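Here's the structure we're looking at; comments come further down.
All protein chains of the complex are present and in place, except for one that has been dropped.
Chains here go by letter, A and B, matching the order in which they are written, and residues are numbered from 1 within each.
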Amino acid sequence: MKANPRDVNTGTYYMDGDVAAGYGALAAGCRFIGGYPITPSTEAAETFARIAPQAGAVFIQMEDELGSIASVMGASWSGVKTMTITSGPGYSLMMEAIGLGAMIEAPFVILNIQRGGPSTGVPTKTGQADMMQARWGSHGDYEVIAIAPDSPQELFDYTIKAFNLSEKYRCPVMIMADECVGHMSEKVVVPPAEEIEIEPRRFYNGPKEKYLPFKPDKDLVPKMVKAGDGYNLYITGLVHDEKGYPIKNQLEKGKRQKLPTRRLVDKIRLNADKIIELTEEGMDDAEVVVVSYGISYRVAIRGIEIARGKGIKVGNLRLITVWPFPDKKISELASKVKAFVVPEINYGQIVFEVERCSHGQANVVLVPHGGAGVHNPEDIAEAIEYAVNEKKKIRKVVEWKTRLEKFVFEGGYKLNK
Amino acid sequence: MEPLKMIEKDIQPMDVHPMNDILRMDRLPHIWCPGCGIGTAVTAFAAGLDKANIDLKKTCIVSGIGCTGRVAGYIKLDSFHTTHGRGIAFATGIKVANPDLKVIVFSGDGDLISIGGNHFIHAARRNVNMLVICINNFIYAMTGGQVAPTTPLAAYATTSPFGCVEPPFNIPYLADSSGAVYVARWTALHVRRLTNSIAEALNKPGFSVIEVISPCAMYYSRINRLGDGLDMMKFYHDNSEIRHGEDTKNLDIGFQTKIIVGKFVDRERPTYMDSYNKWLSGTKKAEK
Partner (left out) sequence: MKTNLKAVLTGTHTLSGNEACIEGAFAAGCLFLAAYPIMPAIETIERYLKRSAEVGATFIQMEDEISALAAVIGASWTGKKSMTATSGPGFSNMMEHLGLGVMLETPCVIIDVQRTGPSLGIPNRAGQADMMQARWGSHGDYEVITLAPGSPQEMFDFTIKAFNFSEKYRTPVIVISDEYIAHKKEKVVIPPADGIKITPRRYFKGQKDKYLPFKRDKDFVPRMVDIGDGFKFHVTGLTHDDKGYPIMLEECQEYNVHPILWKIRNHVDEIVEFQETGTVDAEIVIVYYGATSEAAIKAMKQAKDMGIKVGGLKLDVVWPFPDKKIAELAEKVKAFVVPEINYGQIVSEVERCSYGNANVIFVSHGEKGINNTDDIVSAIKLALKEKERKKGIIEYRSQAGSS
């Protein structure tokens, strides 16, 4: 299906990432955003509030983030595409409802413009420390899809893709951008509507009395209907059967019975190869591979350039979808290369996944950064140089000591001058 | 002698700022914009603390997030800058765990009434002994001017670009109906009255609420073309009316309409700790 021309503001713009995400959401057919102001994501909400009326869409500012995400799921079951917009602290408040979203299989998108954490942290500056939270933040077992864009153009493109994935797999999809990307102004090309591919909702078309809201198709994803179409839906966050009724009472004593929650993780795990999107470059003869995502990828490019200038063969792997994690790809690379270097704006999150998937075949070096800024490319280059020269197999993640760390803890840096 | 010279003659040089004991001078200048009313409210608060004659050592202040959320950082008491909307919940913990302390929550309208609305009504219902000072500037200012639960109908904000369509909360009415024992409203212009009100409420046992209408020159006034901070003060001067004891139902604020100020509620109810201790002594007796 193609996008509706009414939703698409075709043209070439100079805009920041947050604004681009607002345009992307509308172009993807989003009809409802429930949000709450939080730095640094507010511009996306403001943009959507401004342009929503052109397509008959609604922006509502709820009383808090718990309300925002609940309203979004409600709107989703009323038959429209929906999104919420937030940053770290708001994201933490949404954790309970993300589990509900996974359970009632409501398609919706969460835009998280990450900032420096934990807690209130550094609201106006960047961070990438919510990556593991995206995967594990709610209680219980579930799987999500998370995308990490690295430019305003990508915030436009991947917002559309996020909507498409959420409709296809009926699960929460997270856009894990960061303040740097959100507040960076660049050229953004909004293509004509007929060039934008849109995934329609998987509506049920059979006879009414036969409809089961959680009966899966072959790809383990069930079909949806709208509230108000006369199906007398019953949707619950309790563990439920295909009808949607809580399963508790049907479990017979002493009889072993599988819970249907298994499908919630399997529908992503078994379709992972179709979901995962990566870019790789210079892998053929690489000795060291840099694994990065989001804004760190753009910094890593420079770091790799410096290292290549010194004659080191470096491969560049970018995770566009971070969750589901590309286990196989990393494992396959690990058997070929000496080491992975992972620069991320946190003190170690995705690096542990890289460590896990490399199965001891390659060393793993973390180039950390606490947030409120991006890496110095020299640090990445030095870490690459170290990784290529390290002969020993090291049984832990090597945390590279950055210039910033040395400056703050050894260089006589004084606060409150 | 010229009038100005006369004043200068009366002014005696001081070694320290008169509010040195109450404000954290090492943190000044503060972050608030020119024309903002929060600074005025802080001054009134500092004067009120002084006037209330309470033990400052046993007094602490809690803030949430936002422009007003930064107040705690400038007051030289044990001060807590917590998460968005949770100032009252945090303060409840402090008060219940150590009832000897005097607890003040100083935060904004979005923080206390929107995201923290649930804690606001529940603390009022319980009548937890604390003073809540709510700066109402009709907008989320820290994040750049989004619509707030207090934004008057038809007023503009960045997330209500076509005018606010939601009716706002009447904060004194909300506090009153939830069970607060002391409810007052002043504007940033009524410094003397606000100071007295704060001093009075600090010595009042129970859940007290003082709403302070405050200009936001940077966002609310600018988006709605209301001029600068001084223009807003002039507006307060011309349009506020003191009506003590007014029924809180009648205190709605419209867009640039009359603002009714004054002390509306002053009553007695057993505080949470009174009831709790009564219950506790009851169970002790029952076990004997």
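Basically, a contact is a pair of C-beta atoms (placed from the backbone, for glycine too) under 8 Å apart; a residue touches a chain by one contact, two chains touch by 3 or more.
Being a predicted model, the structure only gives us computed values, none of them experimental.
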Query = Which listed residue, A:Lys81, A:Lys125, A:Lys161 or A:Lys338, touches the chain dropped from view?
reply = A:Lys125
Ask   = In the complete assembly, which of A:Ala227, A:Ile247, A:Ala272 or A:Ile301 touches the absent chain?
value = A:Ile247
Query = Which of A:Val80, A:Ala193, A:Val239 or A:Ile306 sits in contact with the chain that's absent?
reply = A:Val239
Query = So which bits of chain A touch the chain we can't see?
reply = 66, 88-89, 91-93, 95-96, 98-100, 102-104, 114, 116-125, 127, 129-130, 132-133, 135-142, 236-239, 241, 247-248, 250-251, 256-262, 264-265, 327, 331, 346-349, 352, 355-357, 359-361, 369-373, 395-396, 404-405, 407-409, 413, 415-416
Query = What chain B residues would touch the chain not displayed?
reply = 24, 27, 57-58, 60, 62, 72-73, 76-83, 86, 88-94, 96-98, 100-101, 118-119, 122, 276, 280, 283-284, 287
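By definition in this document, only the chains that are shown with their structure count from here on.
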Query = Centre to centre, by mean C-alpha position, how many angstrom separate chain A and chain B?
reply = 39
Key: Of all residues in chain A, those that touch chain B in their complex   = 35-39, 42, 45-46, 49-50, 53, 59, 61, 63-65, 89, 119-120
Message = Which residues of chain B touch chain A once you look at their complex with the stated criterion?
response = 65, 81, 83-85, 110, 114-115, 117, 140, 142-144, 146-147, 149, 158-162
